[in-house]
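Certain chains of the assembly are absent from this excerpt, and the rest are unmoved.
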């Protein structure tokens, strides 16, 4: 029986190259009848094995037979008056394909080499710190960003349908003190976290104004957070 | 350039999970230390060479590779078997012959269209192309100006990383067709010498089993695994 490994051939060109190589045939003087016969035998074999023959192989078979017929007819003449070899296009295609097949072998070698290198596996423990230079930090924060974060804080609060009339039980000064105290304990606080602690809309508004006051007087600074909808407040005195 | 940046550059490369371009390193330093920091891409390049020399001298297990337009730390090949033993990622499959062939054509001819690719390979390449797109080794870059405006394909940064290339220009030069021709005989000789041993064996085996029409169609008995 034939021993055939179908996947050995990447396509009809590959198969033809195989025939040429095996029989040591001259690629510039392909014995077209012989090659066509071989090719057809292979196709029949595929059919016998009940394998679906790819269209590309059938197309090549047709091309080969066409060349075979043309070889028997008087040759076409090119503009220089020379005979055109009906095999010319096929030869060109074979050489072009062979060229890249060679490169794929080269690349397979490169692939093997690279598989021996291993990259770093774990980045979690790296020390990272959002830039804390005042100038750099505010570079990308605008009033719009502030408003947006503020709005988000208000919007994300669960709705409270019951309305009470409340006294203003909070002042800007109080909230400035509150913020200052907050920042004594920690280096910085997230604006969203700060807002989540507050249930009262008035308190949020007042705290926000207090925060703006403190930015203006230079006692606190703001810096953007990795999640773009938040920012961090940090004290300038305690660094 | 201040030598304090040696350590910063090492840290930035060490902390980057993809090859980091020298420009990004320079940008980070300038952004934090002021644009008057007199550091250039060439300084980064030089530092990387110095670091590599140092790793070599100190017998470190890793080195900095210059690939995919940037720098990345990687273990030296010497330890591949140990790392491979513990890592599942490294056991991933190699690319198939079809994929390599297609990649070679895309790499050298890019940007190119699917019809161009298929005319060189001589086979329909939808499946292979899809595999390569999935693996992020190839991507779509736009459309050709030709009739029908077919999509154009190019290789990716991941492609460079996979094959250890710094840029596409680092690909080995393909031989000119004339050169292939010249060498044809030589390759053939070499091949025949190598193959003859194997073929004889194969023939022997066969003659023992059954002697129908002979092994004419038998391709080179190399890879036992590529059945389907």
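Going by the order they are written in, the chains are A and B; count residues from 1 in each one.
By definition in this document, a contact is a pair of C-beta atoms (placed from the backbone, for glycine too) under 8 Å apart; a residue touches a chain by one contact, two chains touch by 3 or more.
Only a predicted model underlies this, so the values are computations on that prediction, with no experimental measurement involved.
Trainee: Each chain type is displayed a single time; count how many copies of it the full structure file holds and write the result as a formula.
Mentor: A x1, B x2
Operating definition for what follows: only the chains that are shown with their structure count from here on.
Trainee: Go ahead and note the Å separation of the Cα centroids belonging to subunit A and subunit B.
Mentor: Averaging C-alpha atoms per chain gives centres 17 Å apart.
Trainee: Which subunit B residues qualify as touching subunit A in the complex?
Mentor: It comes out as residues 14-15, 17, 31-32, 65, 72-77, 79-80, 83-84, 87, 90, 94-95, 97-98, 100-101, 103-105, 107-108, 119-124, 162-165, 171-172, 174-175, 177, 180-181, 184, 188, 191-192, 206, 210, 212-213, 215-221, 223, 226-228.
Trainee: In the complex of these two chains, what residues of subunit A are touching subunit B?
Mentor: Answer in residue numbers: 1-14, 18, 21, 24, 27-28, 38, 41-42, 45, 54-56, 60, 93, 95-108, 110-121, 123, 126, 128, 131, 133, 136.
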